[in-house]
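In this view, the complex is presented without one of its protein chains, the others remaining in place.
By written order: A, B and C. Residues from 1 in each chain.
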Amino acid sequence: MTHAIGSRRWAIADGYIPSSSASDDPELASHESACILNTGDTPAKVEITLFFSDREPAGPYRLAVAARRTVHLRFNDLDDPERVPRETPYASLIESDMPIVVQQTRLDSRQPPHALLSTIAYCQE
Amino acid sequence: MTHAIGSRRWAIADGYIPSSSASDDPELASHESACILNTGDTPAKVEITLFFSDREPAGPYRLAVAARRTVHLRFNDLDDPERVPRETPYASLIESDMPIVVQQTRLDSRQPPHALLSTIAYCQE
Amino acid sequence: MTHAIGSRRWAIADGYIPSSSASDDPELASHESACILNTGDTPAKVEITLFFSDREPAGPYRLAVAARRTVHLRFNDLDDPERVPRETPYASLIESDMPIVVQQTRLDSRQPPHALLSTIAYCQE
Partner (left out) sequence: MTHAIGSRRWAIADGYIPSSSASDDPELASHESACILNTGDTPAKVEITLFFSDREPAGPYRLAVAARRTVHLRFNDLDDPERVPRETPYASLIESDMPIVVQQTRLDSRQPPHALLSTIAYCQE
């Protein structure tokens, strides 16, 4: 490995966690993920800030991504400093002290079967 | 927060609003969104121009995105200076006086259940 | 309008036209599109080259995108110099003499209801 790939600042503009799921399988529950890759040899300290349409931002949510690891984080699971509201438009800013790569994926199972969307997030140093 | 993330000029090439929806739930109505994030401390004035295959562009459509807020704008709801035609290919140019991040998402519920697509839009200063 | 947004060289790596469609509605037939936006005041001359896994490239396919217009081109409709094979992995290089924006979208209706995918293409001058 030469140097870590990625950027230290990422944004996802379309955040939305559906409120219901047609399936009881946890893998098929409606959820939204920020998949984070750290290819480097140094752990990355990551902070996530959530933005809304009608209130001040929430966060920072803090997590670590170890060296040479990926974390597929579900926004559904965030609860410190507060839970992410369901059925509520939001957006996120993801900042790291080391280069990382971020991809957003949503699984929407309000109606069976589920629908998927995914995109590499927007980055800018 | 250091400086706002984003760009002042964005484009979405594949615009299309399906004409029908299999569901009566407004959340599941066929729609297309431009999700806009303003992480900065200054409100952003945004202008959207729509392009078509066989006529001159429409717009500008004007909106504001307040400081530290996100707007998940449905193209379906635009009506000033004119409504966005359904079942008609279009594209959009989104210009702002402040850095913003733009992501396009379409929910297509012509047939139940719905399908989703999403991508970070193209940006260039 | 100041200057046109976009790039002159674009690529889509995942090309694939499903062979069948569960619907008789032409809008819901399985298809793959390159949506091209020309925001400038000069018509764009566009050339598309198709790449395959086991043969030399096909093309160029030529089209024009008028000033301030979008073309949502279906790969299904290309037939000069040759038709695009179905159920066959391909990729495309899209070159223009003027700046354009390119987005790929696939509607796959082999099984009802349809699935969608979309991404802004890759660009590099």
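Everything that follows uses one rule, which is that contacts are C-beta pairs under 8 Å (C-beta built on N, C-alpha and C of every residue); 3 or more make two chains touch, one makes a residue touch a chain.
The structure presented is a predicted model; accordingly, all values stated were derived computationally and were not measured.
Trainee: Quick one: which of A:Ser53, A:Thr88, A:Gln103 or A:Gln124 touches the chain that's been left out?
Mentor: Considering the complete complex, A:Gln103 is the one touching the chain left out.
Trainee: Touching the absent chain in the whole complex: find that residue among C:Ile12, C:Ile48 or C:Leu73.
Mentor: Reading the full complex, the residue touching the unseen chain is C:Ile12.
Trainee: Touching residues of chain A against the unshown chain: what are they?
Mentor: Per the touch rule, chain A residues meeting the hidden chain are 1, 5-7, 23, 27-28, 33, 35-39, 68-72, 101-103, 105, 112-120, 123.
Trainee: Which positions on chain C touch the chain that was left off?
Mentor: 9, 11-16, 49, 51-54, 56-57, 87, 89-91, 93, 104, 106, 108, 110-122, 124
Keep in mind that, in the parts below, only the chains that are shown with their structure count from here on.
Trainee: Expressed in ° and rounded to a multiple of 5, what is the rotation angle of the C-alpha superposition of chain B on chain C?
Mentor: That rotation is 90 degrees, given to the nearest 5.
Trainee: Distance-wise, how many Å sit between the C-alpha centres of chain B and chain C, to the nearest whole number?
Mentor: So the centroids are 21 Å from each other.
Trainee: Could you state the distance in Å from the CA-based centre of chain A to that of chain C?
Mentor: 30
Trainee: Which residues belonging to chain C are in contact with no fewer than two other chains?
Mentor: 115, 119
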